[in-house]
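The structure follows.
The chains shown are only part of the set, and none of them has been moved.
For reference, chains read A, B and C in written order, and residue numbers begin at 1 within each chain.
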Amino acid sequence: PESLLVRLDFSPWGMHGAMHLAQEKGWFTDVGLKVEIQDGTGTINTLQLLAAGKVDVGQVSVGTMAVAKENGLDLISIVGFARTGDLAVMLDEKAGVTSPKDLVGKKIVCFTASPWAPFIQPFLQANGLKKGEVEVVMVAPSAMVSTYASENADGFMSQAPFGQPMVKKTRPANALLLADSGISFPSYGLVSTPSMIESKKEAIKKLVQVQLRAWNYIYDGNIEEAVKAILAQRPNAKLDPDVLRGQLIAYEAFFSSPTQGKAPIGQQFDADWQAAINSMEQTGLIKAGHKPSDYYTNELLKN
Amino acid sequence: MKQLWSKTEKSRLISITVAILLGIWEIGVRLSGVREFLLPPPSKIFVEFFEAPGYLLMQSLDTLQTTLAGFALAVVLGVIAAIGIVSSRFLDRTLYSLLVAMNAVPKVALAPLFVIWLGTGSAPKIAVAMLIAIFPILIDTVLGLRSTDPEMLDMARVNQASPSKILWKLRFPNALPSLFAGMKVGVSFALVGTIVGEFVAGGSGLGHVILVAQGSFDTPTVFVALALLCFLGVVLFKAIELIEARMLSWHASQRHHFVATASVSGTS
Amino acid sequence: MAGFLQAKELNKVYHSERAPVHALENIDIDITEGEFICIVGPSGCGKSTLLRCMAGLEPISSGRLALQGKDIVTPPKNMGVVFQRDLLLEWRNVLDNVLVAAEFHGYDARQYKERAKELLALFRLSAFVDRYPRELSGGMRQRVSICRALLTDPQLLLMDEPFGALDPFTRDELNAELQRTWLATKKTVVFITHSITEAVYLGDRVLIMSRNPGRVEKIIPIELQRPRGAAVQDTARFAEYVVDIRETFRELGIYKG
């Protein structure tokens, strides 16, 4: 069997469901693949390992990949899962915040290397909030959620379908989506490099197919199986099945395409990417002149 | 019986102190109502450990191995570098400053690069552990090697001692107390370096356990891992102290207990 | 053979943060091979400094200092030195402290073990071969350091108050021993001492130094038959030498008293 090394973004959470489910069900083996799934220690790190050729495929936010690409990392997205922007500011339900205007006087935590970081100022600006009206504090990724949960901050900036289920039991939160402010930033998909695709095309193709099958299976009413698969694959992580389930449920909405609606899972579209390119250009994350096809290929979706 | 009692005095003292501190912690947490994900009570940490003792011990072992490899490398390279620095004016003026500069770079910032260069196996972890541990060992060994009594060096020189003889038979034994101080600091830092390496490279070890537990909001497990780290740290430190006591029985620093308590009594 | 160890107009100035110290001024000495030279002089007159210069440990400030015609710039080969301080290695036992001299020379220590033990026996230290320096008395430490200097049987022996911390009996005994070895091996010996009788008993010549700055005041040849028994110390000739040296000191007016 051909072997592939897949590295995820962070330690286990709901979005890892399809990968673990496929492994657990033996779908990789069925197509003659031997896949090693590595937990990641950060999106940035995974992207760098990909660009350095140390891993074959990564599951990360493809928006962040675009930023990396701008800085010389030769990457390309090979499949898009959560195609709608999921970045959000989350605040205590009890605070009654319903629009960005209500953020005035609030203390929000974020982490420096977060995909959110470059959008903080544009987000505030887009909503007519002046500098200093909202206190944004940068802490370590590991300190972000606990700072919010322990009420040392009013809110936190993260991905809504990741964060809301996470704090549900301790301090349930409302989410203000970044996308609602007109900023489009695509979320999870699989990423690889052109040279890697060149050399392991067939294997990567099989991996992508299996993943599409897995996600379709999960959202075909089998979320519970995905939760079990994660727990089974990561027995020592002591994950909370409620959180995993919550994240998988919450992500379903973000699997649709912002411009094409409920399109088949995995496909990426020029229109989606053009919107993202515009947002990223506006905020200076990427220079002008990029076209959607620089960032993705649907090549591997075909049989 | 009485002798056994007094022989275990040291371990009793430290056990009692730890027990008292844990008690304060337990009561403090319970009374103040600090939530578990911030600071779990010790009882909870204890229980947590026994939910997966095998796994946690395996990860501890993994961390221990990496630490020992990094530390061993740090001792060897640190001592060699120190010898080079005290033996050669050129190295003193170049290598020394370069190492000082290098040490000012936080390994957390370099760890991602190591992982990229060395892959996600144990190599980058060992490298980080080594790089953090080498500096105290180097500095203390340099001090030790330089602190040799000039008249002792004269004595060696009139005996036609070659620089290497002077090094190994005079400077080096003389530097041992300092070297051991450096190793005590170094072994603790090697452990920290391993964890930092594990944070970035991932995969295994207590650093990985901490990362996963933090990611899933599982603070009690974070604390179990930290407690295991403390334990490993103390064990490694005491191991070095033990070797030191055996090798340096001639040195004043090892006879301090006698000195401190040398009270004189009429009969004994 | 004259000119074995020769000093000509030798000056030595110590430079420190404060005023420089003129430790040796215009020293002229000419030591024959196989000669036994004793140096006496008041405390701080530069005896140790002179010895350290001869040992190649201290750079001289002007003049010449040569061994067998060659300037002394590093410690000469085939030389043994007993320093004023005992300089034992705390981490080695007595035997190993003696053997370190062979080890430093790069010789095989095992081949010197027997000789080391013999020397230690001669210096009444047999019972202490495996003790550590911290377990020894002051005089015992000094004796160990003498054994170390003798181990490699050097042709030139520089000794700085080697018997200073010893009782007169051990001292007499070791003096006799030293004379015996010297007669047998004809080493050249430079011997600093504070005991005038010791100097007269051992020396072919006694060099008297005075201080501020350190100068050679007088060199007195001791023409007493060798070997000199203990009884020689009770002879009139011996007493004359002792008185002569005493008088030299007194004339110099260095002391009241």
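What we mean here is this: a residue touches a chain if its C-beta (ideal position, glycine included) is under 8 Å from a C-beta of that chain, and two chains touch if they have at least 3 such contacts.
These numbers were taken from a predicted model, which means no experiment stands behind them.
J.: Which formula, in the displayed labels, matches the entire complex?
T.: Here the full set of protein chains amounts to A x1, B x2, C x2.
The rule is simple: only the chains that are shown with their structure count from here on.
J.: Using the touch rule stated at the top, which two chains are linked by the largest number of C-beta contacts?
T.: Pair with the most C-beta pairs in contact: A-B.
J.: Please list the single chain whose C-alpha centre lies closest to the global protein C-alpha centre.
T.: B
J.: Calculate how many whole Å lie between the centre of chain A and the centre of chain B, each centre taken as the average of the chain's C-alpha atoms.
T.: Computed value for the inter-centroid distance: 39 Å.
J.: Measuring centre to centre with CA averages, how many angstrom lie between chain A and chain C?
T.: It comes to 85 Å between the two C-alpha centres.
J.: Report the inter-centroid distance (CA atoms only) between chain B and chain C in whole Å.
T.: Distance between chain centres: 49 Å.
J.: What positions in chain C touch 2 or more of the other chains?
T.: Residues of chain C touching two or more partner chains: there are none.
J.: Quick check: in the complex, which residue numbers of chain C touch chain B?
T.: The contact residues of chain C facing chain B are 52, 55-57, 74-75, 77, 79-81, 83, 85, 87, 89-91, 100-101, 103-106, 132, 134, 152.
J.: Can you name the residues of chain A that touch chain B in the complex?
T.: Counting only chain A, the residues touching chain B are 7, 10-13, 38-42, 44-45, 48-49, 52, 54-55, 142, 145-146, 149-150, 166, 170, 234, 236-240, 243.
J.: Mind listing the chain B positions that touch chain C in their complex?
T.: Residue positions touching the partner: 149, 151-152, 154-162, 165-166, 169-170, 173, 248, 250-251.
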